[in-house]
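Just one protein chain is left out here, and the rest sit where they should.
Going in written order, the chains are labelled A and B, and every chain counts its residues from 1.
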Amino acid sequence: MATTTTTTTATGKQKRLAKRKNHDKWGYVFMAPFFLFFLAFNFYPMFYTIYLSFTDLAGWATEANIVGFRNFQNIYNNMLFRRAVSNTFILWVVNFIPQIVLAFLLAYWFTSRRLNLKGIGFFKSLFYLPNIITAASVAVIFSSLFSYPRGPINQFLLSGGLVDSPVDFFRSVVMTRLIVSFIQFWMWYGQTTIVLQAGILGIDENLFDAARVDGATDWQSFTKITMPLMKPITLYVLITSLIGGLQMFDIPYLLTGGGPQQSVETMITFIYKQAFQGGRNLNVAATASVVLLLMTTAFSLLVFNSFRTRSSKQIKKGVK
Amino acid sequence: MIKKRLLLGLTTLSALALVACGNGDTGAGGDAGDTGDTGDNGSEEGEVLETEDGEEFEAPTTGGAGVLDVWTFTDEAQTMINDYYLEEFSDLGYEINISIVPTEEFETQLDPVFNTDSAPDVIFAEQAFVKKYVESGMLVDLSQYDSLMEGAENTYDYVVDIGTQEDGTFVMNSWQTTPGAFFYRQDLASEHLGIESEDEMQEAIGDWDGFLDTARELRDATDGSVYMISGRGDLAHPYYMSREQGWVVDNQLVIDEQIYELMETARTMVEEGLMMDADPQGEEYFAGMNGDEILGYSLPTWGMHFWLVPNGDQTAGNWRMVTGPEPYFRGGTWIGITQTSDMQDEAAHLIEYLTTSENFMRAWAEDTGDVVSHQGVVDEVRGDYEMEFLGGQNHYDAFAEGIERIDGSIITEYDQSIGGAFDDLALTPYSKGEMELEEALDAFRMEVQSLYPDIQVD
């Protein structure tokens, strides 16, 4: 990223350097609100969370005493937390794989010159629609669509003769997980398609023309040119989706509250319940948050690198 | 340390700015900053003092001086206060601000502000979580109010027991008692079972074996088209109340013998097609009250008023009530005063009226049919009831009989969350045959351990 900044501002830099010195202090002034609010509402809460993960603050207590790494030991042994972590990944994987496959196919079809499909903008906007709808509403919609015994899906299955008796979807671990993953898939594949399509459109046309001259089919140039060049952007999509997936809360929480059998208990539902229900263990919730923070940071460092590769590509394109 | 100071300074600064632009109320901003600084370290007393200083200075966030804030989850409270209390005391000189927070959210909403100056003055709490607040040590000792204590002598013992801390401090009282009963359809019973009266019914289902046998008889007589009960909800409460010990004793999770019994009975009834297996308070549960598929429900006093009567308009007159296999109680609402309240005397006045006033109790019992907590009033009115919904049966008398057998000691501060976890993770999946016993109980223990890391679970 840093490279981009210097390239664009380098023009005429020396000429104005002297004059500019006077103005540059305004940089601090203009950054100040962002910085102050960042400190108050991001930085401080984050460190406060970390601090609480080393304390015994729980229940009605108002005083927090430092207890060292005890909470971290406990959370390592907390079977429910482990389950929440693995649930979170299961739910994410089951949503992401079909999502990225479908998004790639759609992006390929949308950009294919041979197919030259009409109405792409229309379809794109419809595929993206679920993404803007309030997740809380989406959860309530699906909980009523799949409700037992006479929800719309059951009515459909029964009237079509597909099942003999209504299915209690939210009593089944597999079904509930599938529904949560499906909702996630449904809300995000449109977005992924658009990002991938933008990536494909950003590839140098000459490459495709050259391939065509060499007699490559559409599919060949897709797999041989597009796919390799799309690696960084795919990685970007993957990691942002993963980081987003780690924050999953609204859908599982409002759909079943984490059940049945804790099958869609996610890291954030765990944190929420720890902090605000039962024994109200703010310390445990904070510890789980720190684990989540570490995971997120690790993944975002990965994306940070992919960013870098991506933007240097863009610069090359600009040079051309 | 320096860094922390700096941060605190910065945050206080922004807090100031925030409050200034938000409320136009800079006083609160300064106050807020202070609280932020001492919140973690300051002792309880210290905080209260500060709060009071602040309040003399300006109005606190919730209501404020001159407004008695009441948090409840039942709209009954609104009726009791507006139509009775304020009728009698029309010139209190302060306002009463009633917030009705839905039961499901009540704790989540109250806990964060409980023991802060944004807490309400008066809180209502239901049986499932009343002990949590009773044992919190943050409610006002009611024994300092002589006339209230005098009135409470007429309150049924179990009601006072539940409102009393382990160390004997009495902090919450209630206007009602909530004995439960088994409500059944007399028309179905006589058609399929040849049972013609309440006595015959009680004899048939006086214990769990008899209950199951009757259920089988009913199934055989109707080819499985009529179920004994709606589902596990009708079993759970009678079984819970027959436990020897509450969920947690000496910081140890207790899975009472009756809990195993409950799980087995529920599973048997599902397997043998003896109960409908409807979710408690779900769609089928309520629909069953108007249909001919369910013989009976286990319901407490308020369950009859709020659930059975409104959902049974087409079956009205055919219902009867008996004790059932196990005397029990379910629910009930207690009222207490928060220690952070700046209107404790006013709050005590309200509680005294709602939970001990003979006149109010009588009026309330007569107007609503609620079984009140005042022994004298109950004894006085119990003879005069004839409930058409129950084919003229005197439900009040029958309920009143149940009160004597109630034992409040198995109610713990963990009932809401542990009971909920048990139902979700053990009872329901086991009864439906989705999990085996130990597997189900392990999932339950794991959840309890997670909710309360300090409780021994095995």
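Keep in mind that, in the parts below, a contact is a pair of C-beta atoms (placed from the backbone, for glycine too) under 8 Å apart; a residue touches a chain by one contact, two chains touch by 3 or more.
In this section, contacts and distances are computed from a predicted model.
Q: So which of "ABC-type glycerol-3-phosphate transport system, permease component", "Stage V sporulation protein AC", "Cytochrome c oxidase subunit 2A" or "LVIVD repeat-containing protein" is the UniProt name of the chain that got left out?
A: Of "ABC-type glycerol-3-phosphate transport system, permease component", "Stage V sporulation protein AC", "Cytochrome c oxidase subunit 2A" or "LVIVD repeat-containing protein", the absent chain's UniProt record names it "ABC-type glycerol-3-phosphate transport system, permease component".
Q: From the list A:I141, A:L178 or A:A211, which touches the chain that is not on show?
A: A:I141
Q: Touching the absent chain: which residues on chain B qualify?
A: 11-12, 14-15, 18-19, 22, 28, 31-33, 35-36, 39-40, 61-62, 99-102, 104-105, 108-110, 112-113, 116-118, 281-283, 286-287
Q: Would you write out the residues of chain A that touch the absent chain, in ascending order?
A: With respect to the unshown chain, the touching residues of chain A are 1-2, 4-5, 8-9, 11-12, 16, 19-20, 23-31, 33-35, 37-38, 41-42, 44-52, 109, 114-115, 117, 119, 121, 123-137, 140-145, 150, 152, 155-156, 159, 186, 190-191, 194-195, 197-198, 233, 236-237, 240, 243-244, 247, 249-250, 254, 268, 271-272, 275-276, 282, 285-286, 289, 292-293, 296-297, 299-300, 303-304, 307.
Everything that follows uses one rule, which is that only the chains that are shown with their structure count from here on.
Q: Please work out the Cα centroid separation of chain A and chain B, and write it as a whole number of Å.
A: Centres of chain A and chain B (C-alpha means) sit 40 Å apart.
Q: In the complex, go through chain A and note every residue touching chain B.
A: Result: residues 36-37, 39-40, 43-44, 47, 58, 60, 62-64, 74, 78-81, 149-150, 171, 259-262, 270, 273-274, 276-281, 284 of chain A touch chain B.
Q: Which stretch or stretches of chain B touch chain A in the complex?
A: Counting only chain B, the residues touching chain A are 7, 10-11, 14, 39-44, 47, 107-108, 111-112, 114-115, 136-138, 283-284, 417, 424-425, 428-429, 432, 434-435, 443, 446-447, 449-454.
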